Structures are given as C-alpha cells and as structure tokens.
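Since the structure comes first, as structure tokens, the remarks are kept for the end.
Here the complex is missing a single protein chain, while all its other protein chains stay put.
In this document, chain identifiers A, B and C correspond to the written order of the chains, with residue numbering beginning at 1 in each.
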Amino acid sequence: MTDAELREQCCAANLAIRRAGLLLLTWGNVSVCDRDRGVFAIKPSGMPYDELAPHNMVLVDLATDRALGGGWRPSSDTPTHGVLYRAFGGVGAIVHTHSKCATAWAQAGRDLPCFGTTHADYFYGAIPCTAGLTDDEINSGEGYEHNTGQAIVREFQRRALDPLGVPAVLVRGHAPFVWGCDAASATEHAMVLEAVAEMGLDTLALAPEAVPISAALLDKHFQRKHGARAYYGQPRA
Amino acid sequence: MTDAELREQCCAANLAIRRAGLLLLTWGNVSVCDRDRGVFAIKPSGMPYDELAPHNMVLVDLATDRALGGGWRPSSDTPTHGVLYRAFGGVGAIVHTHSKCATAWAQAGRDLPCFGTTHADYFYGAIPCTAGLTDDEINSGEGYEHNTGQAIVREFQRRALDPLGVPAVLVRGHAPFVWGCDAASATEHAMVLEAVAEMGLDTLALAPEAVPISAALLDKHFQRKHGARAYYGQPRA
Amino acid sequence: MTDAELREQCCAANLAIRRAGLLLLTWGNVSVCDRDRGVFAIKPSGMPYDELAPHNMVLVDLATDRALGGGWRPSSDTPTHGVLYRAFGGVGAIVHTHSKCATAWAQAGRDLPCFGTTHADYFYGAIPCTAGLTDDEINSGEGYEHNTGQAIVREFQRRALDPLGVPAVLVRGHAPFVWGCDAASATEHAMVLEAVAEMGLDTLALAPEAVPISAALLDKHFQRKHGARAYYGQPRA
Partner (left out) sequence: MTDAELREQCCAANLAIRRAGLLLLTWGNVSVCDRDRGVFAIKPSGMPYDELAPHNMVLVDLATDRALGGGWRPSSDTPTHGVLYRAFGGVGAIVHTHSKCATAWAQAGRDLPCFGTTHADYFYGAIPCTAGLTDDEINSGEGYEHNTGQAIVREFQRRALDPLGVPAVLVRGHAPFVWGCDAASATEHAMVLEAVAEMGLDTLALAPEAVPISAALLDKHFQRKHGARAYYGQPRA
C-alpha cells in the first residue's frame, strides 16, 4: 500500500467504528498496518471524529512505534498497537474502543464465554480477560501503553491461543482491543464483540450458571465460516 | 405466485427485518414459500444487506432444498427452512435472526414464558427452547442445518404444540426461528418475539419467581385477535 | 370542542405517543374526551399508525361506550377508557401503551415505587399495580375490557388514591394506562412513566432494598410543579 492508501483505509475504519455506535467522544482508535513496508497508520491522539481526514492519520514505524515525519501526535495507545503487530503475525489492523458492554466485561475482570453460535461464527472460544497490570508495569519500564500490549501477548501465550482464531481481548479494568487480517475484518470483529458482550450479559441475567456451547458446535460454526471447508457466503471469485 | 413475485416478497421481507432493528451485519435470513409450486425463495448466503435485490434471491426446491438454476448460493440455513416448511403445514414464510434478547433466551436455554398480554396477543403460550443438538447431529447425517430443523420439529411434537399457534422457537445455544402464514405475519412475529423477550428479561429482573398469566387471560387475548370470534382490528372486507 | 377538534387532538396524541418511542406495531391507543358533549374520540382498532388521520378517529358515546355513526371500529380497549372517564372526574385524555419498562413492572405484578424526584415531579407516590382479573371477570359479565377498567377503579378506591395525583396504573399481566387533564398532559405522563419505570429497574439492580424518597421530598417536588404554590415553569399569562 502507498502512504495515501494506508491513511485512507485508516481514516475510513476509524469513521466506520463511530458509525457502528461503538464510540463516545474521542475514545477509541484504529490502526492499519503494511507489514511489507514496516509501517502502520493510526488515529491522531484526542482528535474529534468530525475532524478526521486521511491527511491527519499518523504514520508510525512498525519496529520502533515512532511517528514518521512531523505533524500530529499519534494516539497515546500507539505502543500497544505496535506490540500486538510485532507479536501477532498476520494481523493487519487493530481496533481499540470503549464500547459499553465489552468494557463492562473488562471492568468485571471476566472472560466472555462462547455462549452461542453468534460468538462461534467469529471467535474460536472465550474472549480472554487479561491480568491487571502491576504498579511497576503502570509506572515504569518501557511505558504503560507498551506494557498493556505485553500483558495481552502474555495472556495469549499463557493460554496458547491463536490470535487469528480469537481476534479480541479484554484488558482488565480498561476496555477491549480487537484485530483482524485487514481493516474490514477488524472493524467487523469489534462490532461482533460488542453484540456478543451484550447478549452475554443478558444470558447470565437469565441463567447465572450458563455454560458455553459444546466443542462440537463451536467447531461447526467457526469452520463453517473459516478455513478450507467453509461453506458460508459466496464462493471466492 | 410467479418467480418474480416470490423474489420480490422475499427481498422486501429481508429488508423489513433489518429496518426493524433485528439484524447486525449479515446475520439472519427470510424465506417465502409458494407451496402450490413447491418452491421457496431465500436470501443468498452472507450477502451484505445493502446489496440485496429481488434478482439475487435464490429459488429453492421445496422437496429437496436444492437451489434451482445457477447464480447465488442460498443461505447456509436453507435446510432448516426446508425441514420446517415440510413439517409445519400452513407456514408461508420463515424468519431467522440473531435478535439480541431472543438470542439471550436461546443462549440461556430457557423457554420464554407468556408473562403478559403482549405475548398472548401473538403466541398461544411459552416460546419453547429446543434441546441442544448432540455431537452426532452436529457432525454427521444429513447435515447440521437439516438436524437443526429436525430438533425444532421434534420439540413441537414432544410438546404437542401447534406451529401456527406458537409461531416461534428458540434454538438452544443459537437463536430464534420465527414463522407465519405469509411474509408480513412472519416478520411481525419476529418483531414481537424480540419485544417480549426484552420485556421478559426485565420482568424476571423485577420478579425472579414471576409466573405466566392465567390460562383464561391467555385464551382471551389470543382469541381476541385470532380465529372465528376475533374482534380486534377492522372487519375483513 | 367540535367533532373536528376532538378528532384532530386524538390523532395528534396517538402520533405523539409513537414519536416518543412508546409504541411497537399497533399496540396502544389514545382517547380524548369532551365531557360537555359526552363524547370521546379514540383510535380505530388495529389500524397501522402510518394510516392514522383525524377522519378515521372514532367518536364514542361517553355514557354507553358505543361508537357514534358508521365507519371504523373503535379500539378494542374502548370500554376500559369509558369506565375510567366515568369514574375519574377531571380526566380529559387517556393513553394506553405497552411501553417496555412499564409493561415489565405490570408483568412482574409490582407497584413502581417513587424512588426519586423525577417520579415525584409528576406522580404523587407509587404507581399502583392492580390485582389480576379473575377468570369470571375475563370471560363473563359486561366484558373483559370493561372489567379491566373496573379493576383499575377498584384499586384506586381501595388505596384512596386521587387519580389526578397519580395519573397512571399498571394492569397486572398486561400494561399501563395513563391519563391527564388533557391530551398533552396524558401524553407527557406516559413518557415520564416509561422513563421512571426504566430508572426504577436500574435502581433495584443497584440496590434491591431501595426505599422510596421521604414524604417531605415527595411533597416538595410534587407541589413545586402542581397546585397553588407551584413555582416551576413560567407564570401563567
């Protein structure tokens, strides 16, 4: 992708997130990565959504998380995005929101179980909630936002999760990060996460002891839409 | 109905479901059946709602669930629709959604009781929740989607329910299927189901031991709108 | 009021209720009464809201609940409205909805306590929930809808409530009826009831043992807006 394409995609995805009702005020940011060129584009920090335009998306060096060139300051969450891109191969875009129900799960410190096929169509199992950051991780070292990314990566390693199979995480006491192979996929996953987070709340209200769907049903729905034997949607041209 | 009329009605009903707020992304599908001609029309699989038009609705053989002619692949849930049409006489249209509150009841694995007259005006008793599918039903035999239909039919048989008296079901761990004598009726039932599912959640929050309305009140409201002695609405011309 | 004015007000109030988000489909009806002429206007039964116009509002004799002249059949709830007008002097308009949160309280069979000043600004104490109708009241006598009105009146008498001080009721297992001295007031009360019903749900979620506000605070807020010493709003011209 050229710089212009990267900025264009990044801006469009940031606006799509707002249009989907996942944002209030300036909370949230989307980045889009071009691994071949070692660069990602991300929303500028604290900029009102009405002012977003491709030209004020900030280009960031994938190796160092440093903004390239002058201009706007990138999102304060930039180092979290950088850590995730470097650890999770195949991720092409990352979405961070404070969408209401997903954030409630993060605040409650609970994994979001796979209670139904809506969830299984997109996420191969529970959405994990990270451990809380230690005071040292918050206050020192390479920086709080960097350590937030590290906490996510550590959680996926500890559970041996495939980041492309479970493309979302709940950061304890904070909010979700969601990703995908490209901007469209990451954006879609952010919408789905909020929907299943809302349904999960109501499921537990009706059945506090509700259990996840069976492994067979999880496999069936996830594979119906993903991988070699997928038969959902139209054949690729 | 001609093919053109069937496609037109099917497309309009799919769009009506979205307009009613029952859909997110591509989740859901509506079919409309012409029993005289042994054919039903259904939404193509995974197609964005913005691209739906009568000409891309897929015609399916009612006896075999096979798409007629070339073109788009029908909804992956097509065999579920087929089983229901063949087992439930008088059903002219079927709506499948993942509407949020109805899906929460399905995920909780609970029947939706008839807590009030809103429900009784449309459904003659509780909306049943099916048993979960066994691993064999999910993985083998005539196919998962076919077996989903079979599980619904079995549940109605086991409870001796009239599918036109209770035109909806909650598929455990999945979501609702709703039907009616025609597209307008099935669409209306899908909207009502979501509304009573939401009210039912709040009813239980206020009164965890809430009980259904009396048989007399259920009879009164259902018969007020249905059958020979109905007096709700305007006289038929 | 002339017939034309009555029809016009009635139609406008029915549409206002929908615009306020209190309605789904055809559920609900508003009537407006001219006591001097002994007549009220009410929505026709089961008519889609998009087709409502002043000319199809139905005029009803206040003494007998019978439609005057030919044309549309009045709302099936007409006898309930009639009973309330005859028992509750000073009521000039009645609104019936199945608005979601108020209906949940009715389905739960619980009075809606006065948990805050929002409620106290409009309702002088808890919104009562009626007793359930007996099978005989549902099936026999002067008719179910007449008996619904009677159950409401009986509840107000038993509790010695002033219908203009508490202009709303929850009919158990059914939904709210709300009223006021005129169409604007009744419509406003229906909106307020739904809002305080929603807040009441959340209040109990946070504090299951929550208690009503003090009598002093209830008095203060209700009198601030009503009666001789009111000082809320602008002086009457």
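Of note:
Please note the rule applied: contacts are C-beta pairs under 8 Å (C-beta built on N, C-alpha and C of every residue); 3 or more make two chains touch, one makes a residue touch a chain.
Since the model is a prediction, treat every value here as computed from it, not as a measurement.
Shown chains touched by the missing chain in the whole complex: A, C. The hidden chain makes contact, of the residues A:M1, A:A67, A:L204 or A:A230, with A:L204.
Taking the whole complex into account, chain A touches the unshown chain at residues 24-25, 27, 44-47, 72-73, 76, 98, 100-101, 103-110, 132-133, 135, 138-139, 144, 173-175, 201, 204-205. Of the residues in chain C, those that touch the hidden partner chain are 115-118, 188, 191-192, 195, 198-200, 202-203, 205-207, 210, 213-214, 216-217, 220, 224, 231-235.
Simple rule for what comes next: only the chains that are shown with their structure count from here on.
Shared numbers divided by all numbers used gives the overlap of an interface; between chain A and chain B this overlap falls below half, so the copies present different residues.
If you average the CA atoms of chain A and of chain B, the two centres end up 33 Å from each other.
One simple way to say how far apart two chains are is to compare their mean CA positions; for chain A and chain C this gives 47 Å. Counting only residues that touch two or more partner chains, chain B has 205.
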